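The other protein chains are all here in position, but one chain of the complex has been omitted.
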Amino acid sequence: MAELLQYTVTGIAVGMVYALIALGFALVWKSSSVANLALGQLVLVSSWFTYGMLVQANLPFWLGFPITILFALFLGWVIERFALRPLIAQPILSLIAVTLGIAYFLDGLVHFIWPMSVAALPRLFPKEPVSIGPAVVSQEYIWAAVISLILFGLLSLFFKYHKMGIAMRATADDQMAVQACAIPVTSVFSLSWMFACVVAAIGGILLSNIGGITYGLAETGLKSFSVVILGGLESFVGCIVAGPIIGLCENIGAGYLTPIIGPGIKDLIPFIIIIIVMVIKPYGLFGETRIERI
Amino acid sequence: MTKKTSIVTLIICLVLLVTVMPVATGCAAAPKASPGQVLKIGMITPTTGPAAEKGSPMGNANLDAINYLNAELGGVEGYRIEVSWYDSSYDAAKVVTIVKKLMDEGCLIFTTSSSKEMQAAMETANRAEFPGMACFTSPILYRPPKHIYGQTPDYGDNWGAFANYYMKNIWKGPGKPKMALHLLNNPTGYGARDAAKAAADKMGIEIISTDEHTATTTSEIESLTRLKAKKPDVLFISSTPAPTAIIIKNAKELGLYPGITIGCASASFTKALIDLGGASTVEGVYGVSATVSWGDNVPGMAKMTEYCQKLHPKDYGNMDYITAWAQSLVVAEILKTAVKNAGYEVLAKGNVESWRALETKGIQKLKNYDVGGLHGPASYTPGDNRLSKSLRIFQIKNGALTPISGWIEAPVIKYEEFGWFGK
Partner (left out) sequence: MDLPCGTRNYDYARDMAVLRTKTHWILFIAFLALLFVAPLYFSKYWLGVVNLIGITIIAATGLNILIGYCGQLSIGHAGFMAIGAYTAAILTNKLGFPFLASLICSGFSAGLIGLVFGIPSVRIKGFYLAITTIAAQFIIIWVINHWTPVTGGFNGISVPYASIGTITFKDDASQFYLIMAITVICILFAKNLARGRVGRAFVAIRDNDLAAEVMGINLLYYKLLAFFIGCFLAGIAGALFAHWIGFVTAENFTFADSILFVGMVIIGGLGTTLGPILGVTLIRLLQQGIMFISPVLENALPALPAGFSTGLGPMVFGLVIVLFLILEPRGLAHRWMLFKSAYRLWPFSY
């Protein structure tokens, strides 16, 4: 029983990290219907940038962190302005493919500037784990969970009440109508990418505190795809709910299936979930079911 | 119309010309240009791509060592060593084309840094009898032994050496110790599993569980929780630094470590492990290493340090640099032996004849070459394509990798005799 509790606690904690990354995806999708496959690379780039600020330039955290956020805003703006904007109104295939191109480019950029490929950030959180009954969870995860909840709250409120947030939702719904209402669609897109990069940067800092900065951060982005698929692409609630579900499936599933099936099953679970969701409920738990007209 | 006809005629003529020309020149394979007084070798490193953190310093070390040999020792037996160096980007298809290129260029031997590269090159090289040598190896490369050689003991030997040391010096209890394996999901990890499968029973070790992780894992709490319930005495991790650091960190959080013995394979046992895991967390962890560490008092250290600090100061302190530097030294020794035994003329041909000569009169005549003390002595024993068979056990003490044993020889395991081993 103690094990089940441990699996549950770990699952939720890990899942919240996935949810955090997934938020960045939903943000872009919600406002511009662009599927961002470069999610993992955005996380990777901003982690390395943080490393550059905190370790290489030796800045204190209170200075390095805002610079990283500024960098993320800039990165988002650049990507939207120079890669996405020329492709407005192109088929969805091009929009997905261009993010693949961006992913490759960012990969190269990281190697270009930081060729060492493994590094550690200075520790931000105390390392004593927190015990919940017989189970333990490390403080990094608790912080990650708290921060993703805060971000989720902020983003939800923003999209619900702020003028720009409403404009973003409207843009996703009908670009033509929005343009007719004199809402600058381009700046909506621009803003959504900037926000997405900030979320990715925060996710990156938290993740690299947990496992160090490695090339593998890019692949964590892949896992959060299963989160957005399960939660529904345009839903923040979906991310926050689906993240822990994926985490739980992974940990409890692996905990009890490994002795039966063999080692390694854990890495397969998110992808099996994707296939199952696709067959049963393709638009996810909280996604909108689109009705198409000719 | 006339213009068109003439163009068409022209094209036909050109094509005919191009088609017939080689026939006209007698179809004879163009003789290789006499390479002057040099010995050509090929080197492949994954300087870019997903394994760049290892490949880049290794490539530097390979070339720095050749620089040193040419500049200070005047090459090998008076012949300069000429290197064709290529970056494989850790891409299997690219490796195959590079190996073909090296054969074209008349290289005598080629080296790779990683076992994945060698796995890709292996069949191409074996089919052509082109000898190759890999730094880090998995047993599949030379079981059964053909034309591929290993510079240092393979991932399976890592396990063997650690298990040996553990049984002799650490295990005090009665009965069989219970060992758990935590493996990276690639040949690095599974090499250890194969060795354990083949030899654990004989050594009196009970393998209670085998777990697997990815190179990108962020939490291994789940697998360690399962592991903890089985009450292991010792955990062996065969992986790279980042996941190993996570496993040890999580083991500490779960209260599993300290309390059990943790051993790491050589691929993860570098300074990066201490950086990523935190010195206090990984304190007391055992590890295996095929080379000495920086600053050790061995004859080959001074020159290596000098060249590293002169040419690639960033790589100072990197363990992979030592391995790759030693690789170049071993290659040079092989060339030296071959020149002595077979003569320069055979080697200068740069074809299958020279490869055979290099293999039978160079590599297979290698006896107790000390590699400047940088790793265990390199010698060839028939039926065993590992040139150096020795490993040392290290322990992390006060945040530094500290050697705690002399060279331990890892016995050869004939994997191909087991039914479950790959074909």
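A few points about this structure:
Read from first to last, the chains carry the letters A and B; within each, the first residue is number 1.
Operating definition for what follows: contacts are C-beta pairs under 8 Å (C-beta built on N, C-alpha and C of every residue); 3 or more make two chains touch, one makes a residue touch a chain.
Because the structure is predicted, anything quoted here is derived from the model rather than measured.
Contact with the chain that does not appear here is found for just one residue of B:N186, B:T217, B:S354 or B:N385, B:N186. Only one of A:V17, A:V98, A:M168 or A:A254 touches the chain withheld from this view, namely A:V98. Touching the chain that is not shown, out of A:V110, A:M194 or A:L217: A:V110 (per the contact rule at the top). Counting over the whole complex, chain B has residues 4, 8, 11-12, 15, 18-19, 22-23, 27, 47-50, 52, 56, 85-87, 89, 91-94, 96-98, 100-101, 103-104, 116, 119-120, 122-124, 126-127, 138, 140, 185-187, 189-190, 194, 314, 420-423 touching the chain that is not drawn. Against the chain not shown here, chain A presents residues 35, 37, 83, 86-87, 90, 92-94, 96-98, 100-115, 222, 225-226, 229, 233, 262, 264, 267-268, 271-272, 274-275, 278-279, 282, 292-294.
One rule holds for everything that comes next: only the chains that are shown with their structure count from here on.
Taking the mean of the C-alpha atoms as each chain's centre, chain A and chain B sit 37 Å apart.
If you check the complex, the residues on chain B that touch chain A are 48, 50, 52-53, 56, 183, 185, 210-212, 214-219, 221-223, 225-226, 229, 241-242, 245-246, 249-250, 253-255, 272, 275-276, 278, 281. Chain A makes touch with chain B in their complex at residues 3, 6-7, 10-11, 13-14, 17, 111, 115-120, 123, 127, 129, 136-138, 141, 207, 210-212, 214-217, 219-220, 250-251, 254-255, 258-259, 263-264, 266-267.
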